[in-house]
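In this view, the complex is presented without one of its protein chains, the others remaining in place.
Labels A and B are assigned to the chains in the order they are written; within every chain, residues are numbered from 1.
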Amino acid sequence: MERVQLTDELSFSRIIHGMWRLADWKYSEQELLQLIEDCLEMGITTFDHADIYGDYTCEQIFGKALSLKPEWRDRMQLVTKCGIKPLSEKHPNTYIKHYDTSKEHILTAVDQSLSNLVTDRIDVLLIHRPDPFMDPEAVAEAFTLLRQAGKVLHFGVSNFTPVQVDMLSSYLDFPLVTNQIEVNVMNLEHFDNGNIEKCWEKRLRPMIWSPLAGGRIFHSEDPKAGRLRNTLEQIADDLGADGIDQVMYAWLLQHPLKMMPIVGSGKTERIRRAVKALELPLTRQQWFEIWTCAVGHDVP
Amino acid sequence: MERVQLTDELSFSRIIHGMWRLADWKYSEQELLQLIEDCLEMGITTFDHADIYGDYTCEQIFGKALSLKPEWRDRMQLVTKCGIKPLSEKHPNTYIKHYDTSKEHILTAVDQSLSNLVTDRIDVLLIHRPDPFMDPEAVAEAFTLLRQAGKVLHFGVSNFTPVQVDMLSSYLDFPLVTNQIEVNVMNLEHFDNGNIEKCWEKRLRPMIWSPLAGGRIFHSEDPKAGRLRNTLEQIADDLGADGIDQVMYAWLLQHPLKMMPIVGSGKTERIRRAVKALELPLTRQQWFEIWTCAVGHDVP
Partner (left out) sequence: MERVQLTDELSFSRIIHGMWRLADWKYSEQELLQLIEDCLEMGITTFDHADIYGDYTCEQIFGKALSLKPEWRDRMQLVTKCGIKPLSEKHPNTYIKHYDTSKEHILTAVDQSLSNLVTDRIDVLLIHRPDPFMDPEAVAEAFTLLRQAGKVLHFGVSNFTPVQVDMLSSYLDFPLVTNQIEVNVMNLEHFDNGNIEKCWEKRLRPMIWSPLAGGRIFHSEDPKAGRLRNTLEQIADDLGADGIDQVMYAWLLQHPLKMMPIVGSGKTERIRRAVKALELPLTRQQWFEIWTCAVGHDVP
């Protein structure tokens, strides 16, 4: 599979696997190992986590399985995130969902993630959400300590706006390597808020969460979803695609920015459909058909 | 006429003539030559085109006339644009209006514009609209090739936002020389979206399209248009101006950014009214009277 170079030393697979629903799948360790092996065989080597996924359980489930195949660790890139503190029975002192990007919290969260994932290093650590109470000097101190200790090799952000990317970058001696943002045919906000341009300007390749709009396009009675479903089905027919999910992936994959969609399915078959989307020859006009349908009017 | 220095080598006349409605005028070559000569005599030396104006015909009409007076070419600056692919019987393969800023399309479009305009070089080529599917590396390659070949001397953009200007600039070894934007008393969006400030910051002098708001202020029953008409008429009286169109031009021309309005009329008399607006001594308070009327409330 095509790889995307994030730095001289780091590359991701063009398609990334996301583990945020891992706990829901109730997989045995063998089933999970099979899923990981299928991914690796398809060329998907980058796995996306967060400390809080599955109410703080997904990292650990993954780590336990991975510990049975330690030789796989060097074949993959592990991404995880910190900075959100949701309500959870595991953290009874948290009485309101909030953010914590303090030095102490980042250091503690990374130690926990390393332990959960049964690994000695995280390839990329992301700040999960922009924090209005962030002290960028504290974040920079934490990142520097983690880097020096070899616990985290690279750093990025998620859901940051352009000014937030610039701001945090100005406190770091090394570049942020990605911004993980939501982009899909139902949500074009990052084309409006300058994030696509900021990625280009800073030579950042974004990780894309919710590439299928959380699935709501398949059933929603929202008129925009219906309109898009029709357009996507027409194009799927024209391309001989297996379904509109493939066209939605192709719409992201054909974009020249080299967006890296995160596929969150536990089913090998579904993941394979995303991989096959890499070969769909979506044309420029088809890309704009979808764009036009999504924004609701012709380009000016 | 006052000239505006865009680079050390390039200057535009403060008032620019725009050819987007040239095909509608049904001018004979002699009539068009007369219009061009009138412009040149008034000091208007900069002519604004686009590949698509008049359903792809305006450049050619202009070029055919100009070929009868080749000695005029060195007295003028020709601006043209590419990147939009509208529906047109001339391009039956285009089935949806879209943008194309691929290297291939830019190179092909420029060759066509050179041929249409019967000239060996374009002074300034603009990307007509920001393209969500743009690959800035491809644009930079096309621009560099065109520059090396001497086919295009300078490059700019049109309707770009500040982040888009910064983004594309970051891929070029030479500065963009202008951003052509719509500014008029009915449309102040570029004062809100940071574009006026970005022009100042990058020392860009903007070309202004639709300086008279497409004429809709003259007849519209929209309350804002009516309100503005009253204010403009009052100020026209106070200044002894010939009409509110002159005041609208003066409102742009007095702004310290050295905005360059594009006058799109085929009638020498109307163009002369715009030129005379350069002499209208609109005061700071009159400028703010119009601003206040346009935004609908006093400045804070």
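Quick note on the criterion: a contact is a pair of C-beta atoms (placed from the backbone, for glycine too) under 8 Å apart; a residue touches a chain by one contact, two chains touch by 3 or more.
What you see is a predicted model; the values in this text were computed from it and never measured.
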| item | value |
| --- | --- |
| Sole contact to the chain not displayed, among A:145, A:167 or A:278 | A:167 |
| Residue touching the undisplayed chain, where the options are B:194, B:214 or B:266 | B:194 |
| Where the missing chain touches chain B, by residue | 162, 191, 194, 196-198, 200-201, 255-256, 284-285, 287-289, 291-292, 298-300 |
| Missing-partner contacts on chain A, residue numbers | 84, 94-100, 102, 129, 132-138, 159, 161, 163-164, 166-167, 170-171 |
